[in-house]
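Only one protein chain is missing from this complex, and each of the others stays in its spot.
The first chain written gets the first letter, and so on, giving A and B; residue counts start at 1 in each chain.
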Amino acid sequence: MLLTINGLDKSFDRGKVRALCGVSLQLAAGKTYSILGESGSGKTTLARLIAGLERPDRGQIHYQGNLISSESQHVPAEKRAIGYMFQHYALFPHLTIAQNIAYGLKKSPRGRTVVEEMLALVNLPDYGGRYPHELSGGQQQRVALARALAMKPRLLLLDEPFSNLDTSLRVDLRTEIFAILQTTGVCAVFITHNAEDAMAISDEVIVLKAGTLLQQASPQALYARPARPYVARIFDALLELSAPLLAEFGYSAQAGRQYFLRSHHLSFASENDYRTAVTVHKSAFMGKYYEIEVAVAGQVFRVQSPAPAPEGTGELGWKESDLLVFGE
Amino acid sequence: MKKIIYILFLAVAMTACQGETSEGGETTEKTDEQVVNVYTHRHYDVDQQLFAQFEEETGIKVNVVNANADELIQKMEAEGEASPADVLITVDAGRLARAKDKELLQPVQSEFLEKTIPAHLIDTDKQWFALTKRARVIVYVKETVKPEELSTYEALADPIWKGRILIRSSSNIYNQSLLASLIANLGEDAARGWAEGVVENFARTPKGNDRDQVKAAAAGDGDLAIVNTYYLGRMLNSEDAVEANAGKAVGIFFPNQEDRGAHINISGAGVARHAPNQENAVKFIEFLASKEAQEVFAEANYEYPVNPEVEPAELLQSWGDFKEDQLPLSQLGEFNKLANLTFDVVGWP
Partner (left out) sequence: MAARFQTYWQKFRRNFDRWSVVALLLTLFIIVPTVFLLLQLIDGPGESWGHFVENLLPKYLQNSLYLAVVCSVLTLLLGVSSAWFSTRYDFPLRRSLEWLLILPLAIPSYITAYAYAGVFDYGGPVESLLQGLSPEAAKVDIMNIHGLAMVLSVSLYPYVYVACRAFFLHQSQSLIEASQVLGQNQVRSFFRLILPLARPAIVGGVILVLMEVLNDYGAAKYFGVNTFTTGIFKSWFGYEEFNTATYLAALLLVIIFSLILIEQRQRRRKRFVVDGKGGKRLARIRLRGTRGFLVTAVVGLPVVLGFLIPVAQLLYWAVQVYSQVAWGEYFSVAGQSLAIAGMAAALCVILATALLLAGHWNRLRWIGWLTKLGVLGYAIPGAVIAIGVYIPGLVIDKWLIRTAEATFSTKIGLVLTGTVIALIYAYIVRFLAVAFNPISAGKQKVQNSLLEASQSLGKGPWATFFRIELPLLQPALLGAFILVFIDVMKELPLTLILKPYNVQTLAIEAYQYASDERIMEAAFPSLTIVAVGVLPVIFLNRLIRQD
C-alpha cells in the first residue's frame, strides 16, 4: 500500500470542534481516489493531515511503509514529497509561471527541462514567462497542477479542483486533468463535494460525514451497495418505506432494519415484484422523467417515473433487487 | 528596489561603525588625546565658539552632551563611578546645588577662580562656580505704569495689581528659584502668601515663555511681566520687528533695591565627583571664567559676566547698576522642592 491511515483523530479549538474521528483507510499506488463529503465533513482536514500541514491528535499515517504522522512523530510537509494542489491554486504572485513550476526543484539544467516538460504536459508551452494574474482561471489551475507534478510525487492531493468553475467548463477540465494524471501514473486523491466529479474520475470513492469515514469503495459498489442511507442519498432522492407501507405492497419487513427505495425505482410497470394500488394526485413533466405525486394508504410521496401516470388510480410497484436494506 | 535597500543598509551600518569607534576612543583612557567631557544645559552658539577656542588654545578636545540639567543630573547619578562626565554646566544655581547634594560634584582648589569670581557666587564648599548672571526683574508697560508704583517682589501680591501681572508657568526653573529665594528670605508661610497673592493678580493663565509675557504686556494683556534680563536683551535685538517693538514698549525695574536686592540666578559649572579628566575639567572652568571668555559671554548673550574685570554689554549697562540679593545661591536648590509644592498648593499652574 502507498498510504495507510489508522484511527486518525483530529479536533480544533481545544477539542471543541471534532474534525475527524477514527478514520482508517488505505490508498494503493497508481490509482485515483476521491474523498467525498459536504463542507465540514473533515475531508480537507484529512487531506491536510496526509500532506503534513496538520498534526493528528491520535492515530498514524504510514507512507510508503514509513510512519510519517502520529501523536508524537511528525515528518514536516516539506519532507514528505506528497503533492498538494490548493483550492485557489496558491500560485506565487511574484514569480513567473516557469518560476512557480521550478519552485520545488533544485536549480539545474535538468530542472529547466522538467519545467518545459510540465508546461507541455499541461498544454501551456509558451506561458513560462507570464505571471499568474495574466492567466485565466483554467490556465492557472493547470499551472498549479504542473507545479505539484514537477516534484514527481507518488501521491497528489487535489483540494476542490473544480469548485470554482461552471458546469460546462468543469467537465472539460475534469477530462483534461484526468488525462494528464493518467499519463503520469501518480496516485491522485481528489477532495470534492461533488458526487458527479467523484464518480467520473475515481477508481475508489471515500465518503466522509461529520469526521467519520462511511465507506470506501469503487463507484459501482458505492452505488449498488451503499453502506448507509447517507451514501445512497448522495446520488438520488430516497424514499424511506415504513413497515406498514411495505405491508401495503405485500412485503414483510423485519424488525430493526431500514428500507429505502430510490424514487425512480418506483414505477407503474407490470413486471414489478411488489405492487399496490395508489391514487395519483398530480403528474408533472420534468424532461427526463415525470414527477408524480401519489398517495398510498394516506401517505403522500413523490415518484420519478419514465412514463406519465395513468389518470386517477394505478398500480405502483418496485423490484426486489432495487430495495435497499440497512441495519443488522 | 533591492539595491536601494542594500545601499541604505550599508550606509547605515557604516555610519554606525564610525560612530562607535570614535565614541570608544573618547571614553577610554588609553588614548593619549586629552579630552574634557562636558554635560551642559547651555546650548548657545557662543558656547560652541568658546569650546572651539579652548580646544585651540590647550589642545584638549571638548566632548559635549547637551540636555536639560534635570536629565543630566539623573544621568550622572545613575552612572555613578562609571560616569564619563568631567564638568556639569547648568543655567541655574538650584540644579548645581542639587547635584552637590547628590554628591555628584567635588571641591575644586583654584586660586584663579576664587580670586576672579565674587564669593557669594561660589559654593561654600567650592563645588561649583558661577560663570554668568541673569536677574529676574519686573518689566512694566511704559504707557500704563510708572516706575514709582513699583518697589519689591513682595508688593506684587498687592490687590492693586489684580488682573495685571503676566508670568509664565511654575514648571519653569526661574520661577521656582524666585519662589525659593522668597522662602529663604521671608520664610515658608510668607512666601506661600505671596504666591497666593500673585495668583490672584494673574492677568491670564500662565502660558508661553518669558518673551511671550513681554509681548502680551506690550499688546495690553497686562501691565507687568516678570522676566529674565537675558531674554529682554535678546528681544530688543531681535530680527522680528514685533518682538523688538514689544521690548521697546516696556521699561525695566530692578526690585528690592532698598533692601536685599534683586533676585539673581546664575549659569555655573562644577567638576564631577568621578571626573576621569579632573585637571582638564578645572582648566576648562578657569578658561570660561577668564577675561577673554567672559567678554564673549557678555557681548554675545546679554548675560552679566561674573568676572569683575569685564563690563556687561552696552545694552545692559544702559539699564544701570543694580543691587543683587546676596542670598547664598545654594539655598535655591535647598528650597526648590518646597517651592514646587507651594506652587501646587496655591494653584499656580
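Just so it is clear, a contact is a pair of C-beta atoms (placed from the backbone, for glycine too) under 8 Å apart; a residue touches a chain by one contact, two chains touch by 3 or more.
Because the structure is a prediction, the values reported are computed rather than measured.
Q: Hey, which of B:55, B:79, B:149 or B:200 is the one touching the hidden chain?
A: That would be B:79, which touches the missing chain.
Q: Consider the whole complex, including the chain that is not shown, and state which of A:147, A:170 or A:209 touches that chain.
A: A:147
Q: Just name the one of B:33, B:57 or B:70 that touches the chain not displayed here.
A: B:70
Q: For the chain left out of this view, which of B:210, B:223, B:303 or B:324 touches it?
A: Considering the complete complex, B:210 is the one touching the chain left out.
Q: Going by the touch rule given at the top, which residues of chain B touch the chain that is not shown?
A: The missing chain touches chain B at positions 1, 5, 8-9, 11-13, 15-16, 19-20, 23-24, 26-30, 37, 43-45, 48, 63-68, 70-71, 74-75, 78-82, 84, 98, 168-169, 171, 176, 204-212, 215-216, 218-219, 221, 231, 234, 239-242, 245-246, 336-337, 340-341, 344-345, 347, 349.
Q: Touching residues of chain A against the unshown chain: what are they?
A: Counting over the whole complex, chain A touches the hidden chain at residues 51-53, 72, 76-84, 86-88, 90, 92-94, 103-104, 147-148, 151.
Keep in mind that, in the parts below, only the chains that are shown with their structure count from here on.
Q: Find the geometric centre of each of chain A and chain B from their Cα atoms only, then give the gap between the two centres in Å, rounded to an integer.
A: Chain centres of chain A and chain B, defined by C-alpha means, are spaced 85 Å apart.
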